[in-house]
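Complex shown without one protein chain; remaining protein chains in place.
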Amino acid sequence: MLIRRTDLALEAKEIWQESAEKTSRLPGVKATERRSEGYPVTRVDILDRRGEEALGKAAGSYRTIDLTDFWQRRDGFFERAVRAVGAELKALIPDRGSVLVVGLGNGAMTPDAVGPLAADHVLVTRHLLSAMPAHFSGFRSVSVLRTGVLGTTGLESAETVRAMVEQTKPGLVIAVDALASRRMGRVCATIQLTDTGIAPGSGVGNHRAALDEAALGVPVAAIGVPTVVDAATLAADLLEESGAADIDPERLRQGHANFMVTPRDIDGQVRDLAKVVGYGINWALQELDIEEITALLS
Amino acid sequence: MLIRRTDLALEAKEIWQESAEKTSRLPGVKATERRSEGYPVTRVDILDRRGEEALGKAAGSYRTIDLTDFWQRRDGFFERAVRAVGAELKALIPDRGSVLVVGLGNGAMTPDAVGPLAADHVLVTRHLLSAMPAHFSGFRSVSVLRTGVLGTTGLESAETVRAMVEQTKPGLVIAVDALASRRMGRVCATIQLTDTGIAPGSGVGNHRAALDEAALGVPVAAIGVPTVVDAATLAADLLEESGAADIDPERLRQGHANFMVTPRDIDGQVRDLAKVVGYGINWALQELDIEEITALLS
Amino acid sequence: MLIRRTDLALEAKEIWQESAEKTSRLPGVKATERRSEGYPVTRVDILDRRGEEALGKAAGSYRTIDLTDFWQRRDGFFERAVRAVGAELKALIPDRGSVLVVGLGNGAMTPDAVGPLAADHVLVTRHLLSAMPAHFSGFRSVSVLRTGVLGTTGLESAETVRAMVEQTKPGLVIAVDALASRRMGRVCATIQLTDTGIAPGSGVGNHRAALDEAALGVPVAAIGVPTVVDAATLAADLLEESGAADIDPERLRQGHANFMVTPRDIDGQVRDLAKVVGYGINWALQELDIEEITALLS
Partner (left out) sequence: MLIRRTDLALEAKEIWQESAEKTSRLPGVKATERRSEGYPVTRVDILDRRGEEALGKAAGSYRTIDLTDFWQRRDGFFERAVRAVGAELKALIPDRGSVLVVGLGNGAMTPDAVGPLAADHVLVTRHLLSAMPAHFSGFRSVSVLRTGVLGTTGLESAETVRAMVEQTKPGLVIAVDALASRRMGRVCATIQLTDTGIAPGSGVGNHRAALDEAALGVPVAAIGVPTVVDAATLAADLLEESGAADIDPERLRQGHANFMVTPRDIDGQVRDLAKVVGYGINWALQELDIEEITALLS
């Protein structure tokens, strides 16, 4: 079997099911589907060690919102997407306490910029609460960290987050990152939310060490947006679809390792989805409606 | 046969040769190979109507510099690339007269930004010659036009170029644009120079109408850098390589039409190649060495 | 008297009145004040040659909206500002025919970036009307030109505008530019609209030749936003206020010529005012309300 790269629990489950031998039921995993604000939501809960081994992901709840329809820009598409993201996030996090929002990835490289761009839409309140506690008592304390990338900082993202968690002692970390999907149809058309944090090696870049409760000592929610397909993964899927059998998977991977597949309008799509994520975080944390968020951010 | 999209004469010739029936010699086309400054250069001259029909490109000279080795950053890689581009350009253009350099494409979308980014490295002298003719008499008059894109201007690039040519009456237009290649190995690793100008529908965006001597009334050289592979072209090539025969080409194209394949480090690579192109233009036009160009641009 | 630099007709009138000898009534000029959407509007009409000579500006109507209150962000501040700009513009231009909107100035230098930034908020429709005339029949044809600056193009702004007017034959040009004021209180707190176009030497940069009906053959409305005070003008005003009499004006000017005075938050203020201008243009041209504009621009 050709090795495929995916950061989505949903796809890890698909890959498991596609493998010919595994006709039996997937143990330790529970999956359900429903709609939220008009968008399909798939929930994959990894319940135990068996589920972790089958899917190669940590135990926890993974919720994937399908935003394919978002791009048709029908009535309320933006507000509905914000509420859908906000509602899933709210279900995964404690309902009080201060929050550190972390934008992971490289703001100068579009497919990796979801994290820093989303961070720009998050209402920052920690300094206001500290300066004028009475005036801002209705707000939850939120600070924002943009970690940058190893090549321009010399600092691992996980190191930077750990340092700021130890210094500022938030009750929760929400990390936003770009992901890789195996299917072009999910690129810039999906948002995954999870309460497991982020494992090493995820994302477009390589953020290395874990950002999870074990590493940081506080709950970590993660919001991921797939922005690329590995060219190698695309090639593998195309070849399997076509029934080609005798391709050397390693040679295929080598030829494509430095390439990625993205939407032609990646800049516009990443910008719009980052705004949905940032607003969704505000919706979940501050109990504000979308107009109030817009007014406060301007 | 699956339809493939390429802007490179070199690849149009490859595709012609790959088609099984065409074992005979390609008529009306002359191709040669050599090295310049350590980089391989392939020259495809389309001599007549037969060559135009076979390759689907206008008659003229197409020179493709293979910069694969550029990225190994060996001694003098940048200066050698500048001189290689400069020398091919010099061979294609009149050796005196004023020049309008046109940066085509969308500066806000990396794979389409080669044109505007290269324009930023071009020595602009027209206004200096006009204000202080004696002082700058050693320079060729150069002005620069960045056309922007239809969606944000409402103006066709060709219309804008035609307007400026009529207004300022340059002796030559040099147009710089992003191209699509069929092979990932050529993306951000090739520069094509031609004396035919640019035909409709080329490039990542759609610049529509022709930019050539027939349309503008002055010679038009074009410098193109492939920055993307069509996902559909990639898929078609992969499937043919693997011997898959019964794929519906239209369905394949539809599923991938809005996607493109680019290098992971597209931002850095486009930035570096745009500098090579801009410096190469200065080298060809102004008879300056690379250090002098750097000093004048700072 | 120390020479002061202003692009506002309002200030030219003030300066005339301040000069001790001119106690008589200003001939050939009519000035009125009123409010629009809660913002004060001063209208200075220069009626004839006497008015032109007294104020050093071309005959025509100059309307200055005082947006000082804008920054208090009270209810509807943005929508009201858009309608105020839109209504003054509408009164100055023909009510039908195609329009070329020109963003003058340097987008890379904040105090000079009002023009290009406003252009980014203008609904571009010319290409849509051309491709789908029935579908977009309710819209006025609008195209947008960003001229760039002489140092990076070698082309005078006026030359570029003239070329595009000749090529595309719009019925009206609307030019947006940054201005210099003599008073800090008016910087980023005022918008001037006029039907006279733009005279040489205005603005932060130096756009040189005239953009007016005489030069272009079509009516030219101009929208200007003061973003700087000359440091020399500031110094002169301060010294006169303080009664200092024996300062050498030329020495004063020399020491300050390369400096300007801007608000600390120039980036944010220019961005917000450019949006007001762009939306105001849409409001005047397309008969859309602010929500519709936002939806169409996203």
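Note that the chains are named A, B and C in the order they appear, and that numbering of residues resets to 1 at the start of each chain.
Please note the rule applied: a residue touches a chain if its C-beta (ideal position, glycine included) is under 8 Å from a C-beta of that chain, and two chains touch if they have at least 3 such contacts.
None of the values given here were measured: they were computed from a predicted structure.
Could you tell me which of A:S19, A:S137 or A:Q167 touches the chain that is not displayed?
The missing chain is touched by A:Q167.
Decide which residue listed in A:E14, A:E79, A:E159 or A:E213 touches the omitted chain of the complex.
For the chain that is not drawn, the touching residue is A:E159.
Can you tell me which of A:S36, A:S143 or A:N258 touches the chain that was removed from the display?
A:S143
What is the set of chain C residues that contact the non-displayed chain in the whole complex?
Residues in contact with the chain left out: 108-110, 184, 187, 204, 229, 231, 234-235, 238-239, 242-244, 247, 255-256, 258-267.
Footprint of the hidden chain on chain A, which residues?
Chain A touches the chain not shown through residues 120, 124-128, 141-146, 148, 150-156, 159-160, 162-164, 166-168.
Definition applied: only the chains that are shown with their structure count from here on.
Of the other chains, whose C-alpha centre is the longest way from the centre of chain C?
For chain C, the chain whose C-alpha mean is farthest off is A.
For chain A versus chain C, what separation do you get between their C-alpha means, in angstrom?
It comes to 45 Å between the two C-alpha centres.
Express in whole angstrom the distance between the two chain centres, defined as the mean CA positions of chain A and chain B.
Distance between chain centres: 38 Å.
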